[in-house]
Each structure stands twice: as C-alpha cells, then as structure tokens.
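Quick one: this structure, given as structure tokens, is what I'll be asking you about.
Excluded from the complex is one protein chain; the other protein chains are retained at their positions.
As written, the chain order gives the labels A, B, C, D and E, with residue 1 at the start of each chain.
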Amino acid sequence: MGLPKEVLEEKIRKFVEEDVGQGDITSEITVPSGTIVDAEVVVKESGVVAGVKESLIMLRNLQVEALVEDGSRVERKTIVMKITGDARTLLSIERTLLNLLTRMSGIATMTNRLVNKVRRAGHKTRIACTRKVAPGLLYFDKRAVMLGGGDTHRLHMDDLVLIKDNHLAVGGKIADTVKTARNTVSFSKKIEIEVTDARKALDAAKAGADIVMLDNFTPKQAKETISLLKKGGLRNKVLIEASGRITEQNILDYAGTGVDILSLGELTSSTKTLDMSLEFVNVRQRGSSKS
Amino acid sequence: MGLPKEVLEEKIRKFVEEDVGQGDITSEITVPSGTIVDAEVVVKESGVVAGVKESLIMLRNLQVEALVEDGSRVERKTIVMKITGDARTLLSIERTLLNLLTRMSGIATMTNRLVNKVRRAGHKTRIACTRKVAPGLLYFDKRAVMLGGGDTHRLHMDDLVLIKDNHLAVGGKIADTVKTARNTVSFSKKIEIEVTDARKALDAAKAGADIVMLDNFTPKQAKETISLLKKGGLRNKVLIEASGRITEQNILDYAGTGVDILSLGELTSSTKTLDMSLEFVNVRQRGSSKS
Amino acid sequence: MGLPKEVLEEKIRKFVEEDVGQGDITSEITVPSGTIVDAEVVVKESGVVAGVKESLIMLRNLQVEALVEDGSRVERKTIVMKITGDARTLLSIERTLLNLLTRMSGIATMTNRLVNKVRRAGHKTRIACTRKVAPGLLYFDKRAVMLGGGDTHRLHMDDLVLIKDNHLAVGGKIADTVKTARNTVSFSKKIEIEVTDARKALDAAKAGADIVMLDNFTPKQAKETISLLKKGGLRNKVLIEASGRITEQNILDYAGTGVDILSLGELTSSTKTLDMSLEFVNVRQRGSSKS
Amino acid sequence: MGLPKEVLEEKIRKFVEEDVGQGDITSEITVPSGTIVDAEVVVKESGVVAGVKESLIMLRNLQVEALVEDGSRVERKTIVMKITGDARTLLSIERTLLNLLTRMSGIATMTNRLVNKVRRAGHKTRIACTRKVAPGLLYFDKRAVMLGGGDTHRLHMDDLVLIKDNHLAVGGKIADTVKTARNTVSFSKKIEIEVTDARKALDAAKAGADIVMLDNFTPKQAKETISLLKKGGLRNKVLIEASGRITEQNILDYAGTGVDILSLGELTSSTKTLDMSLEFVNVRQRGSSKS
Amino acid sequence: MGLPKEVLEEKIRKFVEEDVGQGDITSEITVPSGTIVDAEVVVKESGVVAGVKESLIMLRNLQVEALVEDGSRVERKTIVMKITGDARTLLSIERTLLNLLTRMSGIATMTNRLVNKVRRAGHKTRIACTRKVAPGLLYFDKRAVMLGGGDTHRLHMDDLVLIKDNHLAVGGKIADTVKTARNTVSFSKKIEIEVTDARKALDAAKAGADIVMLDNFTPKQAKETISLLKKGGLRNKVLIEASGRITEQNILDYAGTGVDILSLGELTSSTKTLDMSLEFVNVRQRGSSKS
Partner (left out) sequence: MGLPKEVLEEKIRKFVEEDVGQGDITSEITVPSGTIVDAEVVVKESGVVAGVKESLIMLRNLQVEALVEDGSRVERKTIVMKITGDARTLLSIERTLLNLLTRMSGIATMTNRLVNKVRRAGHKTRIACTRKVAPGLLYFDKRAVMLGGGDTHRLHMDDLVLIKDNHLAVGGKIADTVKTARNTVSFSKKIEIEVTDARKALDAAKAGADIVMLDNFTPKQAKETISLLKKGGLRNKVLIEASGRITEQNILDYAGTGVDILSLGELTSSTKTLDMSLEFVNVRQRGSSKS
C-alpha cells in the first residue's frame, strides 16, 4: 500500500493546516526573513524508520536528502534526512513532521520487534495489525506496520468479508452465513469468520471460509483446534488467524501453535513514538555563502 | 476548547470515509436490511471517559443515550452509552467509534492519573500536554487532555509565542528576542521562552517573558532556578514550566520544585487506549416489537 | 457495497454544486416563493431501477416516498418515487437527480439483461464489471452493476492483486511473480493474474494464483484451457475469469465454456441511460390545501 | 470553456483517489522500486481525441509529450501521447487516465460525426448537448462536446433562463413569464422557453424570448413553425432550438427544417468510449541507460 | 441566484470553522453547559436587510424566527430575527453571523439607495455590480446586490462573453472579434464588448454585439454615442452599459444619458456594513421555565 503523491499532499496539507492555525507567529518574529538553514532529522534511540516517503512530501518546498529508506533499522544518532531551505518554512512544519515520522517509526519498530522475535524462534507466522488505528490515520498506521515487516490485514471495510460476533448475533449460523457470503460477495474477496470454539472453527472450514479467526483462544485451545482441522483434512483449505489476548510476552506460545497469522490491535492502538529531533546544523542568510 | 457541531461532523465524516472504503460488505451480506439493534458501549477497565460529545456526532443517524459525561471517572463494566437503530449503520461505524472513544479516553485516563498523583501530594502544579499529538488529531488529543484535568497548552502555532532552541539558534540573545517579540506580536498573546540554565531563566524573566520553560532541568536545577528568581524579585512576574525528562515516576519530584506547569509530550504521543466494546443487547426487525 | 449516509451526502452535494452554479435563476424568476409541488419520477421504458438510495439522499430536504426498491425490475410508466415539497428546491436538482437515477438504472438494466440471458441458458457464470467506469463514479457505477445482479469485481486498486500484461512486461515470470505476491501481500487478499495462452494459465494455477484471467481468449481457447486445467487437477484450485471480446451477442458461447466469471468493461463504459422523467402532479402555495 | 490548472488538479486528484484506495498493491509487489518506463497511449479505432489537456494534468508527475491536440481526428494506431517516468506511478493511474481520455474522446467522436453529417448536407445548424451528463462530469462531458465541434449549451443553471414545462406548470402564461423574466433577470442573460406547439412558439417570440425551444416537434411541425415565424416577421428575432426525438438517423430531417440548433441529450448520456490502450515500449531501472 | 441548502451549508461551515479555531474557549468557561438564551438580532441604523436566508442556515442547530424578509427596508431598532437555543452554540457563531448579515445588508443598502435615486428621477436604468467582489464572496456579494434591487451582471467568467481592453490588446479588431465570438461561443451566451469611443461603439453594434460597454465615458460622451447609435438605426439592437467614473454623486447625470445599465465596482468593493447587534433577551437553564 502507498498513496500517489497528489493524494498524500492533500492528507498532509491538512495535518499542517490544523497545527499552524493562522501562522507560526514565533518564527515570523524571531527568524529574519530569508534565513536559510541546514538541518538534520536525527534518531535518538534505535528502531525501524517509517514515514520517509510521507516526509518528503511534507517537505516538498524545501531541499531534502533522505539518508535512510523506509523500513530500515537504524541505531541511535543516525541521521534520517538532511534538509536545507527557508528557516521559517521548516520551523512551521517541524513539529508536524516529527509527529508523523516518530509515530510511524514507533509503530514500525514495535511491529518489527515482534516479527523478529517470532522469526528467530523459527516460526513463519505472520504478525498482523487490525483496524484499531488512530481515527483518520488508517493509511499511515497500516503502512508503518507493513514497513516493520507486519501484515496490514484489511485496508478498509470493503476488501474482505470478516464476519464477527455482532454479525452472527443477528442470527445466522456459521455454515449458512459463510455460504450466503460466498454466493453474494464478489469473487474477488476472501471470506473470514471469527469463531469462539474449535467446533465452530471446523464448521467454518467445512463451509468454505478462506480464513478462520480464533477469537480469544488460549495457545492450548488454538493448538487443539489445529489438530482437529488436520484430522478433518481441512487444515490446508483455510488460513488460521489468532486474535485477542496476544502480547509481546506470550507471542511465542501462540506462534508455536501453528496458526498462520497472529493479529494484535496494540500494534496501532498503543503506540510509543520513536524519539527523533530536528537539529539545526548551519544558519545563514539567503545569498550568503555556507560557513 | 470544543468544536461546533457542523465542524466536527466534517472531521468525523472523514474518519468514517477512510475506514469504510466503498462500504461495509460484511454487514450487507450477513445482516438483513431493516434489522434494528439495541447496543451498548461498555468500558472494560476503569478510567476517565472522553469522546462522548464526538461520539454523539458520529452516531447522529442513530438514537443514542449517553449515560456518562465527558470527563467522568468510570469503573469496569460501566455502560457509556446506549444505542438503538439500524444494525448495518451501526456495524459500519463500530470500529471507528471505538477507535475514537478508546483513544480519547486513554489519553484522559493517563492525564487524570498524573493530575491526581500531583494533587494528592498537595501540589497545585498544572499538568500540560505539548504539540506532540497524532497528526491530524490535535483537536481530539488536546480535548482529551483537558477532559482528564490537564492543561491543553498551545492550541496551534498562532496562540502563543514560544521561542525554542531552534529559534535562538538563528542568532538572537534571550533578552533582545523577548523584547522584539513583545513589540511585534499582538498584545493578545503571551510570550514564552525555553531556557537551558538558571541564568538564562533570569534573563528571560527580566526581559519580560510571561512564561519561562525550563528545558530538561533536573528537579534540583529547577528548584535552584526558582530560588534565584525569588531572590531577584522575579518569581511573581513569570510562570515557570518544566519540560523534558518528566515521567510518571519522577513527577512528584518535579512538582515539589515549585514550578507552575509540568508538560509531558507522552500524554499524547505514547497513548494506551482505554478498552471498550460495543455489545449487542437485542436484535429485531424494523416494525417488530422489542423482545 | 453501499456508503454511509454522511459520505454519500458529500459526494452528492458536489454533483448538485457543479450543476447549479450560483443558483437556478429560472425557477427563482418563474416559480413563486413558497410554491409546493407533488411530483413523481416515472420510468419511460422497462428496466431495472438503481439509485433509489442515493436519490433519497439527494432529496433529503424534501418529502419522498420510494415506491420501488433498488434492483427491482419495472415496466414502463411505473412510478419510482413520489416527491412533495418546495418547487424551487426540486427544480434545482431535477436534472442531477435524473442524471444519477437514469445512469445507474441504465447500467443495472444492461447488467441484468446479460445475467438473465446467461441464467436462462442454465449457466451459473458470474457477470462482472471492470474498473472501466466514468471517472469519479466508481462507487455509483459498480453499485449499479451489483443491483443489476452483476459482480462488482475490484472496488479499487487495493483489494485484489491483479497482475496484468504491463506488470509482467516489467520482467517477472508468471510463477515467480505469483509466489512473490503471495509472500508479500496481506493474507487477506486474493491474487489474480492475466494470461494470454493456456500454458500460462496452467503455470499460474500451479503457482497458486487464486484467480486466472483469460485475456482475449476465444470461447474455444477458453474451453481447451479449462480441459487442460482439469487434466492437471487444477480446475478446483482456481477461479477462471474470461475478459475481452465478450459481447451481448457471444456471451452464451463464453458462458458455455465453463469459466466462472465473465467480465465486460462495456457494462460501465458504454452506458445507455434508462429513460425517466419528473412529472408535476399538483402545484399549490404553501399553506393552501391540496387540490 | 476550460478550467485553470489548479482547479483541474483538484478534480482529477479525486478521480485518482477514489480508484486507488490505499494504494496500487499489485504494482508495489510486481514492479521493482525505481523502474522507469517509456509508454504510449494508442488509439485503437478512429475518432476525435479529447481530454489531452486533462491528461497532462493527471500525468504531471511524469514526463509527457502530447502528439495529438485536443479536438483532432485520428486514425487507428495513432499515438496520442508518449509518457516516460516511474512505472509504479504510471500503473497506479493508467486506468483512471484511460477512463477519462476514452470517455471524453467517445463523446467528442459522436458529436463530431453528427456535426459532420449535418455540415456535409450543407446545413449550418448547430449540434448542442444538454445537461444530461454523468453526475459530477459536467465539465468534462461538455468540454468533450465542444472539442467535437458541438455547442455546450448551458454550462450550469445560472447562465441562461431556460423555462421548461415544469416551470410553466406552476402557472404562468408564456408571454407573461417571458416578460417577467426579462424584467427580473440580469441583462447579461438570454431567455429561452420551451414550447409544445407552433402557436406557443409565436407567443414566445412576440414576448421577446431570445431563444425558442421546440420540444418533441416532428420535422414537419418544426418547418411549419418556422414558416409561421417568418410570416409574423419574427424569425430573425429569435433563435430556434429543436430538442427531443432527434437521433443520428433523422438528424438531417431536422437540420433541413431551418432550425438554428439541434440538441441531443444522448451526446453525453449514452456514451460509447473511444478505445485506447497504454502500451509499455521500454522498461529499465532508474540510472540505467535507455536500451 | 440563490444556492441550495446543502451547498450553502458547506460554504458557511467554512466561515465558522476559520473563526472558531479549536473552539470558543470564552463561552466554555463563562457560560454554564445547558444555558438557554432567547436573543434578537437588532438593526441599529435604517437600511435594506440581506443575508437572512444564509443566516437561517448558519443557525440551523438553533430555533430561529425570521421577522424580516431578505430585501426588506427596515428602520433602526427593527428586530431581524429571534433566536432561541443553546447559549454556547449561539455565542460561538455570533460574530460570524453578524459579519455575514451586516456585510450583505450594507451592500444591499447602498445598492438600493442608488437604485431609488435613479428611479425617483424617473429613469429605468439598471444599476449593476461588477466582478470586483471580496475574494471568495462572489455569491454573497452579488446576491446582496440583487436583494438591494441591483443587477448581478456576470455570475462568473463563463456566462457572458465580455471582451475588454486586455483582450483587444492581443490584437483583434472589434468587428472581427465580435464575429469570431458569435461563431465560436455557445448560442446560449450574450456577447458584450468594452469600447473607448463612440466610433468603436458603432462598430461593435454593427458587428452584432448584444451589449456595448462604454468605458470611462463622460455623460456627454455617452449621450453622443447613443445619438449616433440612434442615427445608425442600431440603438434597439444593443444594450448599452456605462462603466467607470460613476459615483453616487454623478449617477443621475449618467442615468440621464439614456444608457441601459450603469455598473459600479464600488457596490461590492467599497462596502460599509449595516450596523446590527445580537442582544440577549432572556437567559435560563435547560429544563427551567421561561421567566
């Protein structure tokens, strides 16, 4: 996933617009018109950088050199990008720039840590996010997960049939609901269904679901469910996603059950930014030579 | 702070629009047209609720009764609001609704915990957020801080002159910069300046700054600075804000220094959502009587 | 697919805004303020109606009764909806209303005719549209196809991996490309690939594509490809879509080949509106009783 | 008519935005970052090209050379434009680009065919479209008519007083209505009125209408009406537009009646796209030399 | 001219949004939640009221009774509208409401004064505005002129061909330019041309211009031009507009020349608001009875 330049420009313009209000009155007062700066975005703790593509768009009225690619692991003190241009312009977007970069990088970093933990333990299990994103930031949050090595899961409500408890509460049985969905929805969509016990998982797989989501299963329950699916000759016909209760602590227990996907809302809902700062390296007047 | 209905409608429409894509294909398939539900938003851990006002706007095409006011402390299992109406409509915004409510409530809860900690220790120190918000969510993040008992600080870049390191890097001395700002900016604005040692704090206060921000001071340094200001007869002429390095762990040490405001970027940048869920209580067809 | 009310309101507002300019100067001059009309939207040729949901939103400032549901087949002279309210308001949106209703109904009617032709001949083949829609009308065009009994295919570029000639032109072989896609894209997406001969269809199916699109195949070539897939034990592992060259005339030949989906760009790119008109039944002044 | 660059950019951004969703996931997976293509838009049937100006704006982040001017007649296999640039960027807008170009060119082609038919028969009659456009595409549809040699008629509801049956249904007589309109509306507007028989046409002309629209007249009725107008010395005081029932088959019959304008809703409501495709001519990595 | 409700809502939302920033912090602090007011908009000097229709839309979340219709002449102390509802909501839009009402009423008042001056002197000359409006307020400014009895002139650049000095500077002669325009532009448009002397006025009239604009003519020159047009038998074939140099002082001199239209940029570019205030009549808590 990745938006075209003109679409991102519009999203990012709104971020700047909200923060800047009627203008950066501080810089207008303290920074002489025509002041040029060389500045650097520096990472202050190790992690995975995300949001470089978006930053280049936010900084499109300045001169920027990205030294780090989106998705790269970096150490403390790494320079992510070098920026040269009008000081007032840069100061007026400094905070919004860092807010975007540090949030996306924070999400990518956490995702990557979990992915690596699972990989190092020898599992191929995918680590996915959910739709528990910050409102309006679905694109940025999911893209950060992707850059951290995670799976974006649904990109919005129209790209997967995902039947959850509240849908079933309306009345349908699992098998009927899956079959109806298969007959009704476009052939281009997969069908996933959330189940609460092993038996329902089997029903869903038999009915032809593409993906079965084990909701709030313990690792033990997940393992048993997979055994039953194997016995029923159904394991290869479905993907199995486990969701709920999974934490950084117990993630290897879940990965060990043999499920295909582990999804965690926390990747995007309980974020910790990756610390970065914007540092001025050189300040001069337009027209004067670089010191 | 709080936006008029029509302005919020527009912001919230965009949240829904991004998430829903071309429509909630799952509900269209699994939920018969004309299905009516009674549902409840239930809190799953204790905390402070924020986002009720905004939720009422998101739910404006349904019937809603708010049982909890914005800013209230609630216990686990509290019903925040009761919702009745078209099941498909509700399902299509369920996640966006919870994303907004749980983020705002998470921010309010953390803010409130810090405020209470400081109040219980007998301090009047204000707990403020900064501009380190999620991009595009400045309004929602700052309002959540306010509802948690915190101080919103600047609402955007035009409502306070806040002179930081990068402004001073351009060249001005503290006293000159403050004086220029005073002469240039509208009489309706306060002037704040960030300082890195006690001596600069005194310079700023003498020069007539309204607020002096002690950047990355230890509690000891902050205390000494305040002593010096008192000696200089300047303590009552300025507000003192401490920022940087302050955590939930050491916050009482800082509050004990006598500064007026403690500001923490983490209130809005490292958020943990307050867990809530939407539960269906009753499902029926339009026209049928309530069971 | 179907958008929430508030999202549709915004899309439809723009349609009205473009057409109305600075106002309907004719009605302001010729229709006294406070004139109330009863009017009817009448179908002037038989077909399938689509766009009722959207019309109700366009008419939300008037009183409307829909007599026909979206997706219904109607005969000439059927009244689709009755409208009562301010004459100037209705006249100012009459043309935009009819433009939307007659376009969507035209698309639904053509789709439905093809679907019925195929069903009557005993085939289960799905009739799908493509992304060849009018710019900006993707939602309305695809929804009309759905209401006519067709398959919407992709809803935008993010909900299906669809590898076409220009992607392969960049260099990858079919099998490698499919495998890379499977490893890279979210588990929630299907993978489809366009092929130009039977052999490539087999390669794609073996490589694990979910859907294989036979591009510009003759019915004979399509039939042979399916035979080969059956021989290879691959027929049940993939869906087969035929695209290109399919017309209303030869559609049964294609349906007879055993492919699962027939897709036609013409459903949305070469549209003929379904004729309707808005007729005034009664005109009176506000406050006067209905004659 | 023709919109300034910045206004078109916004309209076109929305077309791209709707189609692309959260991104072109296929190209991201199958096309290596930094791939450069040379591509051509090729016409696959003869016709009149329209939409070049708009395409240049859609392609503004790539390098484009237009080989054909808007409004030109082209033969099959003509290259409309050559495009060089980032392959992913081009692939993500390929379909939207072709949707716009082929729709506008289809409209221009049909318009031009009718105009030529009438011109070749020696008539000066103008061929005009109506407001029966695709919702939201009024600008593009009308501009395509203009590029095909047709008359755009009203550009929205504020640039001509056009009194139709539903306006008269509210009660006014033709003569009174025209006079009221003349006294009320700005001097900068023309006044047109739709009539249903010859007598009303005379009334309208006498009352000072600038244009009289003969609604659903047969060619014979139109001819007689013009005779009567001539006898009454009114022919030179009004323009005569015929509308309704006019088709490609009978258009010369209508043109032969001596009316000034023939308007056909079908020009924009029953469109057939002009077939074009985007072909990759050369693919290489950024930095590598062109093969 | 007059926009539909949904289009006006959007324009007016933006006015409110800009002024309110992140919220009316004063009212939130000083006005208890749930406070209800009865308020009145009162005119403080005599004039013509305009903007009532737009005010009703701005106030749509409150209860409003308009006591004065748009375009009415009122005396000092007249109550324009009565408003009841949530005090905070009203206070947050008070200034924007008055800014709109007083600007539109100021323009309507000035327009009406000139129209009346001319009418009382026995002239039928129309008083028109130009496109010299406040940026973004074209609709509101022109509508105010209309409500004051003036002529709106062009509503934007697409509804009249108006050939001015800079167009002619490009090279065309008057007669040729008018003829080209007639052949090229839609039949639905009038053609106006600006001339700088009597001879050019005759050329323009002969060439078939619908309207001739006498630019910066003295009343004497205007009179002579009209004489010449009469002698040439051209007076009844064109409308004559005089523009430039016309002021409230000399307007009767110009009206006396026999021109059809006098246009003054000052009507919308040099505005004086009509003084009004919002007065609170009654304040109470929601639920309490009205005192």
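The rule we apply is simple: a contact is a pair of C-beta atoms (placed from the backbone, for glycine too) under 8 Å apart; a residue touches a chain by one contact, two chains touch by 3 or more.
As the structure is a prediction and not an experimental result, all values here were calculated from the model.
Trainee: Of the residues D:3, D:42, D:175 or D:252, which one touches the chain left out of the display?
Mentor: In the complete complex, the chain left out is touched by residue D:3.
Trainee: Could you pull out which residues of subunit B are in touch with the chain that's been left out?
Mentor: 1, 126, 128, 151-155, 158-160, 186-190, 192, 211, 239, 241, 260-261
Trainee: Touching the hidden chain in the full complex, which residues of subunit A are there? Just list them.
Mentor: For subunit A, the residues touching the absent chain are 9, 13, 16-17, 20-25, 28, 61, 89, 92-93.
Trainee: Even though one chain is hidden, which residues of subunit E still touch it in the full complex?
Mentor: Touching the chain left out of view, subunit E contributes residues 11, 14-15, 18-27, 29-32, 35, 37, 87, 91-92, 94-96, 98-100, 102-103, 131-140, 155-164, 166-172, 177, 180-181, 184-185, 189, 269-273, 278, 280, 283.
By our rule, only the chains that are shown with their structure count from here on.
Trainee: Please compute the angle of the rotation superposing subunit D on subunit E (C-alpha atoms), rounded to a multiple of 5 degrees.
Mentor: To map subunit D onto subunit E, rotate by about 180 degrees.
Trainee: Can you spot which of D-E, A-B or B-E is a repeat of the B-C interface, where more than half the contact pairs line up?
Mentor: It is B-E that reproduces the contact pattern of B-C.
Trainee: Taking each chain's centre as the mean of its CA atoms, how far is subunit A from subunit C in angstrom?
Mentor: Each chain's C-alpha centroid was found; their separation is 32 Å.
Trainee: Distance from the CA centroid of subunit B to that of subunit D, rounded to the nearest Å?
Mentor: 51
Trainee: How many angstrom lie between the centres of subunit C and subunit D, each centre taken as the mean Cα position?
Mentor: Chain centres of subunit C and subunit D, defined by C-alpha means, are spaced 23 Å apart.
Trainee: Mark out which residues of subunit D touch at least two other chains, giving numbers and ranges.
Mentor: Residues 20-25, 92, 155, 158-159, 189 of subunit D each touch two or more of the other chains.
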